[in-house]
Structure formats: structure tokens, C-alpha cells
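With one protein chain removed, the remaining protein chains of the complex are shown where they sit.
In this document, chain identifiers A, B and C correspond to the written order of the chains, with residue numbering beginning at 1 in each.
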């Protein structure tokens, strides 16, 4: 039992014949992921990295019994790819593609939800459980099996932090990169219950960003429902108001969603708060040491 | 425990100030239904049949904790009324209104479903459990508490049959008139599990019509999942092909959905089949007598 | 069910940008000639009877012309034909295209799935009923996201299209989907959808608009469909009235009860021919109007079978008595009544005062009607 992925996860790569699709198919397989097939319309019958390619998700499922999808198809076609996965019965789709219009994502999110399917992303690094499976693009080198869970709205910063956890001699249970887009399939509040119930996770690291109120909602959930220790970090404390630092998730607007409101809420919820990313591993190590002494 | 309605059902009447809304509010109350309020935009603050009227479903719920709605609003506005009920959190809406365009009903059905709400109807007589509650327009006089369940696609024919059951000295647990429109919120297959699980129901009467394949699907469900005795009747056996007899549910098209295919499927599923409506009460009475002797 | 004639369906297709052959409607041979001479209809052309019934090809209602005079002759031959009871009043003249494939495409409602369904077949140009089920592909389309790219790709695959025709199919499908939604269609059918050069052309167009959505489409209000004159009057008065062969009139309320009544009458050897469904009304005047309409159909006997719900028994009785007062003596007919349900007692009393007895049993009352229709023994 890990979060979202497990040993029976059979991954389909939509957009496998593109450059990113091919590179990450290889890396997922190197991680130990059971990548069973790929989909690129018109390329059915070929293989990529030894993985069979199909023309449609339905055909791929018939042949491979895939039960998860990793979507790399370009933004203008990502909505269609996700709808195809959902309609074919795929319960979990990780969307790596960036720059998907949020109006598309609104349809994708609500449609998937109505059909009982989950989306992670878009514009996200994906999900990884060391020793089990990875769906997405987080570099393999940062991982090591362990009992620290990580959820993050950031991409690269997540790698940095996960790597830091490894460098202090600890390891990760599951790491989920949620993506920082305005509309995400899985938010902190959606992911927290999974870690609460996951017997493999002892401590949780939560990496947020300025903008939006997802961290405030996470704090509220932590306060009332989450019983494991949490270390939190919010990036962008010193970002100038009103300027975006790269993606829409990082706009500060109307005095809400600032680093201050987020940090205050997380502190009030009992989380330990790191001021800088390099403080996180030490805070986690201290918690692990303390718990071991109980 | 009865089907769909129970003693805690608190009914809101949408379109209460219209003629039908007013008449049936009175009749529902005479049946013993707890009609807690009505909604007609612009008429908030008045009363109908002693029931307070509100401008919106949300306002009505705040004041009355209504948990079911009976919709009488005219067809062009019925979609909006249902969406309002669903968005306000009403879990069960019975739509009496007829002539709702099926394109509207497609949106209504799928939206309600995505929000976890149930629709009965449209163009339906509604739900009634004698001694408990009624939502809809089935005449009160035909009922008597008992242990025969009834589900029907017809309107008036249902009254006739329910009345016949009363006249042979039996009574009904719950009667659901599903409506005969092309798209219904609750079909035979949706309603059958409710009767299967209902401890108040011993025998089920299923009243179908020619057109569509709802009865064939019901037969399939009965064969595999339904353990109580069933008496079935299909209206329109002698209807001329290709002519509609009143509503869109009664078109025979392309050799499917004929009375013959329906009757054959129901017989094969173990149901007793009545050739005429007046045979139903006797068949039910015989089953009840036989079960009593076991 | 508002069925559009081919040319009207094509007008709707045009509005949504679906490619069509060049053509125009003519209502006389002269008009046909001037359309050809003006170049509105290029030669060679097809001349097609504008009737709602299918299978025109076999009935001589589709002809070809390579000159204006042939177009005149073809139009002359077709106009005035009767086709399954429908007189041809219009022909559609269209350029005859060189096509390489005939395909089938339609959108309609799948009641069981409660979803629109896209039906495609590479076997176009014949009635779809005659095509083997294995050659027909069905895809449910969810109205929330709408028709998706992957559904269009599967359609292209089923139809064996690639390149230009596949791109054209994308646009045709998008347009058909929008038409289906925005025009409240029950059915949109293109058969055949032809591959012409590098693109697609809709050679036929079948569009049926849902009756219940007519309030949103006043532009189709003049369409009469295939109704009898009495049915047309009934429609205007918003009375559900169906006229067939047979001599017993049935007035009931609700489609199910009407059909059950029909079943019982047939069982006892009756020959019901006019059905009037009062539906849910409690306006006695509407009942009177319905009853007078029934009288005009000249039935041998009439069976009034009412179970009072929304429609109360006393309302029906009152309307009935008023109607009987208005029917001329020459047009009177035996009336057997059975009224049950809401306000039953009051209704029975009103009928009794007017000399009509209500028979409570469906079986017995049906037998009485059949006997009355046979006339005195």
C-alpha cells in the first residue's frame, strides 16, 4: 500500500512517440515502473523503448490492461487525450503537459470527477513511490525508499527538497507533485487524506507557493484531520506583489494567498515551518529522531 | 424504510403557485406528506395552502430544511428549476412537468448524477408510500398500505393498476411512476435494486410500455439480481407500428422494443406476465396467497 | 416529431457549414428549367422528389438530367407522383457529383445510455436498417465535453478515411454535433455522405426536430409533417389525436391507458381507429373540443376510458355532456363510458343525469363498445 501508485500499476504513456514521452518512458522503466504501452494516434503498431504503441487508449487497454496514464501530449490536444483516457476507464491520469488553458482543465477536471477518475496535474512532475512505481518526470536520482511523504505544488523545487531528504539519510514513501496551475486535478486537500491513511508514511513534507489559497485549505485540513507530523515550506515569501514569477499559480492578488497568510495558517495547524528549502531535511530528521525515541 | 420517501422526507414544491402546484400541494398534504415549502421566484413571502413560498430553493432550504423537491414548473423553465434544486443540495427531485426537451433532460440527468442527486421523471406521476409520504400527483384514493411494490413507465394506467390492487384487498409498499419520456432520471434498472432491498416489499408489479429497451434491461436485472416475485404488464401490444400513441416513449422503431421482445424477456426472467391490466391484481393476489402458505 | 424535407434539412446543414452539392428547389417544370438555365443547378443534375418517406430511388422519384429539357421532363414526371400517400409538391435539383465512396453518419439519442450516439458505417447509400450490425459503429457522446477528437478519429477509422476526407470529416462531425444540440434534433442523418475528390459532401439530409423543443424553434412552426387534416386541427388545439383505419373511437387519458385500452378492445374483436389522449387537463372546455373532434372522425362507437388524476372525472363528464349537446343528431354515435379515480362519484352522477351509464369494469365496458360498433344484431 502506497499512495496513488502500487505494485499493480500498469502505466500507459499518451504521447509516447514525442521526445519527452520517449525520454520519460525510459526513465520510468528504469525506476521500476511497469510501463505497458503507449498511445499516439497514427503510430499504432510501432514500439518505443520496447513498449508497444497503440492508436487509441481503448486499444491499448484491451491489449495491456493498463490502469493509469501519463500524458505528455501537447497542450492543444491534452484535453482530448484526458477525455479519451477517462472514457476508456483509466482511473488515474498524470498530466505532465504544461500550458493547458484553464478553461480546458475545468472541463477535464469536472468530467473526470463525474466519471470517478482522478487527475494529477497538469503541468506537474507526477507521482513516485521509490521501489514501487513512478508516473511522471521526477528525476530518479533524488529518491530512496523511506517513510517521508512529500506533496508539492512546485516542480524543480520538489526535486531539490526530495533530494535533500535523501542526503540526510532518509527516504520517501510517496512524492506527489501536484502542479501549480490555476486548476489542478488533485490539490493538497485531496492528497492529504491519502497520506493520512498510508501506513508507509510517518512524516509529511508540504511544499507550497504564494498565490491561491490551497495552502490555507491544507492547513485547515491538517488542523482537523491530519495526525502525522508536517513540515511545511512556502516559496515566494519575498516575491514582489503583482508580478508573476513563472506561472499563473504565483500571482499575488488582493492581499490573499500571501506567504504570510499561508505560513500563519500552517503554523496554527501545528506544522513546523521551514524558512528555506535547505532547512526542510533537518526538520524532518529531527522529527524522525524524536518519534524513534517515543 | 420505504423506497425513496420516508418519514423524514420534507418536500418543497417548485412552481407551487401554479394551478397544478397548488392542487397537488393540497393532495400531497392530505396524503400525509410533510410539504414544508414552495418556490416561485417573485412570490416569496406568500403562502399557498398554508405552506410558505420562497423566492429560491436555497432560501427555502435555509428556512425549512427541505430534502426533496416536487417540480411543476413549465417545461421551458424546468431545467433551471432542477439545476437550482441540485445546486442547493436537494438529493431527490420528482419532476411532474411534461414536454421537457430531451436535450434539456440530458443535461439535467448527467448534472444531477455528477452531484449525487436523483431525479424521478420527468413527465411522471411520482412516488408514493401509503402511510408515509407522496411526492407527485398519483390520486390518493388508489392507495392503501400494504406490501406490493409498483414501478411503471405509465401515468394513468398506473393509477388503474394500483387501484386494482387495492380492490382485491391488498395494499402497496411504494409505487414509483418513472415517466415515459425518452430520457428518465430513474429507470426500471435504477428502481429495481431499491425494491429488492426494501423490507416492506414482498411482490413487485412492473408496468411497461412498447418502445425503448428499458423493459428488456429490467428483465436482465430481474433474472440476475432480483429475488422477489414479479408480475409484469406491457401496454401497447396491439399498437400499430410506427405511430406514436401519445408520447415519445411509445414509438416502435426498427423492430426492437416491441411488446413481444419485452414480454419474452420478462417471462424468461421468471416474471408472471399479465395480458391485460385487469389480470394484474389477481396474479398478485395468487402470489401473496401462495407465499403465505409456504 | 418535426421531420424536415431534404431541402429544408439541407438549408439547416448549410447554416452549420456542412458541404452540399449545388442545387435548388423547384415547384414547377418551368422553375426547374430556369434554375438550370441560370446555372443555379449545374448539369448533369439529379431531380429528387421532396417527400418524407424513404426508398425514393426505387419509386421513380429520383431521376437524372443532362439538359434543361431533361430537367423539365424529370420534374414533370415527379411532381404529382404520390408517394406512400404523400403527394409530391417540390423537387430538389442538384448537381450530379462524381463520388468515390458512400458513407453513413447520424446522431440520435440512445435512451438506455441516456446519451447521444454517433452512428457511422462505411456502407452508406442504402437504408441503414439493411446494413449488417457488424458494419455499424456506435459511439456514445457525452454532452458535457461534447464530441471529442478521439471519437472523431474512431469515426474516420470506421469510415476508412485519411488525409483530406478525414479532415473534412472532422468539420462535418463538429457541425453535425452543433446542429444536433442547437436545433434540438432527435435525429440528424447523412446518407450518403459522399467522398468527392479530396473532401466530403452530404448528398442527403435527414433532420428531425423534437416536438417538445418546438417552442425554441418557431422557424419550423409551418411544418405539417404527415398528419391527417383532423390530426392537424388537434395539434393546433394541443390535443393528442391519432387517426388510423378502424371504427371505434377511444378517448382516454395517458398514453399507457390509451394503449392498454386498445389492447383490450382488440382482444374482444374490436377495431379501434381513432385515439384521443386527454392527457392531464382539468378544463371542461378542452374536453368538449376533444370530443367534438372525435365526432368529426365519424366513429361507429366511442369508448371513454378515464382514470381521474390530474384530469378529474367530473371535469371530463361536464365537458362530455356539453359536447353531446353540440353534436348534430346525424353525427351522434353510441358512447360507452368508464370513469374511475379522482371525483369519480361526481363524474358518474353528471353522466347519469345526461343518460350515460359508467361501467366500472374495463373488460365489460370494452365488450360493450365492441358490440355497439358492430351495430344492432
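The criterion applied here is as follows: a contact is a pair of C-beta atoms (placed from the backbone, for glycine too) under 8 Å apart; a residue touches a chain by one contact, two chains touch by 3 or more.
Please read these numbers as outputs of a predicted model, since none were measured by experiment.
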{"item": "Omitted-chain contact residue, chosen from A:53, A:210, A:271 or A:288", "value": "A:210"}
{"item": "Options A:42, A:76, A:145 or A:169, residue touching the unrepresented chain", "value": "A:76"}
{"item": "Option touching the unshown chain, where A:2, A:64, A:93 or A:154 are the choices", "value": "A:154"}
{"item": "Selected from A:15, A:149, A:180 or A:229 as touching the chain missing from the view", "value": "A:180"}
{"item": "Missing-chain contacts mapped onto chain B", "value": "41, 55-57, 77, 79-81, 83-84, 87, 107, 110-111, 114"}
{"item": "Touch list for chain A against the chain that is not drawn", "value": "20, 75-76, 98-104, 106-107, 109-110, 125, 137-139, 141-142, 152-160, 163, 180, 182-183, 207, 209-210, 212-214, 217, 233, 235-240, 243-250, 254, 275-278"}
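The working rule: only the chains that are shown with their structure count from here on.
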{"item": "Category of the chain touch graph - line, ring, star, complete, other", "value": "complete"}
{"item": "Pair of chains whose C-beta contact count is the highest in the structure", "value": "B-C"}
{"item": "Chain A-chain B separation of Cα centroids, rounded to whole Å", "value": "45"}
{"item": "Mean-CA-position distance for chain C and chain B (Å)", "value": "28"}
{"item": "Averaged-CA centre spacing for the pair chain C and chain A, given as whole angstrom", "value": "54"}
{"item": "Contacts with two or more other chains, residues of chain B listed in rising order", "value": "110"}
{"item": "Where chain C touches two or more other chains, by residue", "value": "142, 144"}
